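Left out: one protein chain. Kept in place: all the others.
In this document, chain identifiers A, B and C correspond to the written order of the chains, with residue numbering beginning at 1 in each.
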């Protein structure tokens, strides 16, 4: 058996806990410590119910001074991603970093420069790449079943508006929400975007406008080969988390449907009622969170710095979010 | 263009009117007269709204004395099927006869004997054979896509209990309702039944018991090759007319879903609601009623006495209904 | 019974024949004559197989000199729509006109002016409004089931590229193909567009570029209330005619699925195979062609000049096609 890969999780909020949970079943990996400078008793309790033995700490710096850690998982606010990555590179630790990679372009360039010198593994947390639907879609494209891609549609809707506090610090819809879809479009098509047009508005709740954001958007991406991709995001639905995609190619179309907690139908006087999609990303993408960490651990074990979602992928998604933001503000297409 | 086939419809009730409607679009056929000894002003009005030019009469005998008729469609009560067929054979008229063919075995034998001497076309009204779902299922079987059949399931449920008056004179569930499914099983499998077991009861409304019938049944048919077919009938659902089938074979399974008036879905807090099936047979099988008459008219034009649903098919279905009735009453399997 | 509405069909090509076929079952209407200046023996034969008694003529002018015609159906090339409408208005004939209404704005204005003086019925042939899926979607919107609309998606793909000759004279994808979707968006939302952004390209066949057109497009429409609608068109699929829509509202989402010739599924080693959509519009929208003529005939009988798809609707769709064309050419959003 390969040596266990020991891991420190930075950030003990919701997503940090998701990764801790996943590590329970990722073979070859062990969560050693989870740290958060804003640790609360509630967090500690939640962590304990997941893993009885992981160390819990409020001292982030301590992670970089101990010698029993192979890799870190960064789940702290975006503004800390660069500094924590720098520390990891210096210490020789592999890094798994949540999205968005970084909003400061200069810092992002430095991250990439250090990464390139490091020979370490770096993976960005675009977990949806590791979802069964996305994987099957990619497989159908790669095996030629859809032929040459022509049109890609991504529909991605959250079940409920996050708090205004969350929205305020989120970087806005393009950076916080649609960034997943920008990455998905690149992942599926395997090529780059040459033009972005973004349209959007406040259609769910006027309060969103008051904090300077939008809650609904349609973005059209033209890829280098001419493929037209269009992405729809909305912050609220009445029926749960809506995650569908559709790729039209010269030979066929691949489309994905929402996954549901069960598949029991009720037929009565009102019609045939089938279940709603999973409520939100924790339920819907639970498997993908495990899968991405399995990939990360495998890359480390195989000493392969080219992870399945690289630091460059992280950068490209950020650039697309910037372009969409600019297009939306100027109401003009933006050439990349 | 082939000579028009001129037709007399005997019986001006619901099913007689369905055939009159179908004849409006069956090319090569023309309804000349519709007769009913119990003709009412309401019937006359309904007939007029379908076909402004067809003759309407209460004199059944007159049909057999005129010389401008090529074929008759028998939609009168089952007890009249034999005598009307005899008259048609004598007059040299082709016959389309509604199901069940005849419940008196002696008369049925005479019908067949006269038919065999006649060189006329005789078709029984098992319209479901001509439905798009059944046709596709038959095609998949015939082209080998499902391989050797193993199991056949037919689910056939009416939306609402008919009147007790109707039930009283219907001959019972096996003769009136399941007879369609007996025919369908033979049609799809292309072989005969060697054993019948029938189970049933009154699960919808006790009043059905008071007129000596049941409203729900499950029947298991063992075919000569060993294929097990099982048929479920129920006289009532809350969600409309339920017509599904499923054939498991060595290479694959073919199954059919209910057809619906539209395909618009509503997703909301309660789930994803898709439309109910068509309400009942008039909506659901409208196309099949046209198709069966097209087949009948074509057989006449091609002087081909072997119609797509022959007098022998009519007889076999009646025999299966008798066997099911006997099995139900004796609570034992019946060997044919 | 109301007096029969007598009709002349102008143009004996495919769509003219569709309307002739529909008139066989539209109650209260009778096709008296079908005219086409380019009448061929093949056309005559096809027409005869549909209706044995309709007059066939190559003399378009004759329609306007006879006195036994109540209404005309215009199925001739777009460039003739205005003149034929003028003749009809002068003669006091009701008009059903195929889409697009007219590409010359001046002529269109004159058509509308004459219409407004005429008290005649005028209906434009946006048949999809009369489709069961669209009707159900509209019903769900009108009854408040989806709440306030936020996002509308229309996916509309043809099964195969038309001939280059057809494309050359078609006015281009926005006028010939997407015009149906512009109308549908307005029909469903019941409001007007304030901004159009069009993106498109040649993704199916380079020959389309050689005749100055595109074969694929994504258009974003911002409606007055802020609703974002996006329409995708592609001239080719491998799987048939793809006609789906989806409206996200504050209370729910209504979406429509493709209709299919049957609903038989084959489950085998490859997966579960369900049927392709209908091949193209003739099969898919057969019912809607009947329904729109029924609506037209009813409007005439009720002397109601406000048809279910008015001359103003025809004009609005043309304006949206112009705006999309301009946006596509300038690569900028166009404000209406």
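Side notes on the structure shown:
Here is the rule we go by: a contact is a pair of C-beta atoms (placed from the backbone, for glycine too) under 8 Å apart; a residue touches a chain by one contact, two chains touch by 3 or more.
Remember, predicted model here, so these are calculated numbers, not experimental data.
Summary of contacts with the chain left out: across C:275, C:305 or C:333, the touching residue is C:275.
Check A:91, A:107, A:168 or A:251 against the missing chain and you find that the one touching it is A:251.
If you put the hidden chain back, the residue from B:96, B:187, B:239 or B:281 that touches it is B:239. In the full complex, chain C touches the omitted chain through residues 237-239, 266-276. By the touch definition given at the top, chain A reaches the unshown chain through residues 24-25, 27, 49, 132-133, 135-137, 140, 145-146, 251-259, 261-269, 275. As for the chain not pictured, it touches chain B at residues 147, 150-151, 153, 155, 157, 197, 199-204, 216-218, 220, 222, 226-228, 230, 232, 234, 236-239, 242, 248, 250-253, 331-333.
Assume only the chains that are shown with their structure count from here on.
Put simply, the chain nearest the middle, going by average C-alpha positions, is C. Using CA-based centroids throughout, the chain positioned farthest away from chain C is A. Those residues of chain A in touch with two or more other chains are numbered 237-239.
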